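All protein chains of the complex are present and in place, except for one that has been dropped.
Coming up: chain A.
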Amino acid sequence: MLLLALSDAYIPDRAIGLPSEFKKLLNVPNKIGQVVLLGNCTRSYQFLKFVNDITSDVTIVRGEFDNATIATAQNLKEEIPMSTIIKQGEFKIGCCNGYTLVPKSDPLSLLVLARQLDVDIMLWGGTHSVEAYTLEGKFFINPGSCTGAYSSDWPLQDDVLEGVFNPEGQENGTLSQEQASPEAPSSSISNKQNASDEPKLSENSNSNGTNVGEKNEDNPKTEDFENSEDDEDIDEVDINGGCIPSFCLLDISASICTLYIYTFVCGEVKVDKVVYKKE
């Protein structure tokens, strides 16, 4: 079962739309079984229609700029919950935008929430920066912003844009496990498997020149300098506070959850893979 997690689209408030490469990847009906929108995704008719075309099974949690209600087929004013739970395979998956989480995006406070909801996987959003880690045997996933929308959080610096993920989170609960070092052996192993294991969403996902399983050690050049009359142009990613478009796809079967992280860097889609097993 494929579960798609999208967050912080901010269309039309901060972004025009999804990168067309993402649209191409996702525009395959009957492949993805369920979509979770983790907040700030409900202000665009076009976006919701796109999501609805992927699958009609859409779960929404409320972000700070979502209305309290949304019009659905059954109910013109269906309330959008702050947090909810999805059962899939042997997993219970908690979903929450986390804008009422204090301190924001703090692994320990996320852990507290995961414990309160009694879930194995915690999906959250709001930071516009993709991350995934395990803590206390639970799997924490933030798909980032699917449009790379501007974030009012502290701007990310260039060196944290690399998007390297540590599948084995540190068990002792320290705060530094969000971004693992690129040398982590487990992540490079999973990279090698990518080319064959990536779920085939569409035929052209490979032929299209998307960079499946490319080494993510490549330092993306986020700045594209061009000379102009008086100034150099500033790259859009930098203006957006370093946010790059990204989303997550969870392939869940029984007690194994394979996470695919799609990022859009320098005009190319990159895919990373992390496997999580329920203990």
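We take it that contacts are C-beta pairs under 8 Å (C-beta built on N, C-alpha and C of every residue); 3 or more make two chains touch, one makes a residue touch a chain; residues count from 1.
Assume contacts and distances are computed from a predicted model.
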Undisplayed chain, where the name is taken from the UniProt record, one of "Anaphase-promoting complex subunit 11", "Vacuolar protein sorting-associated protein 35", "Protein PAT1 homolog 1" or "Adaptor related protein complex 5 subunit sigma 1": "Vacuolar protein sorting-associated protein 35"
Options A:Y99, A:F247, A:Y262 or A:Y276, residue touching the unrepresented chain: A:Y99
Residue touching the undisplayed chain, where the options are A:I11, A:C146 or A:I244: A:I11
Of A:G125, A:P143 or A:G241, the one touching the omitted chain in the full complex: A:G241
Touch residues of chain A, complete complex, unshown partner: 10-17, 34, 42-46, 48-49, 52, 57, 59, 64-65, 67-73, 76-77, 79, 81-88, 92, 96, 99-104, 106, 108-109, 112-113, 115-118, 136, 150, 152-157, 160, 171-176, 178, 228, 230-234, 238-241
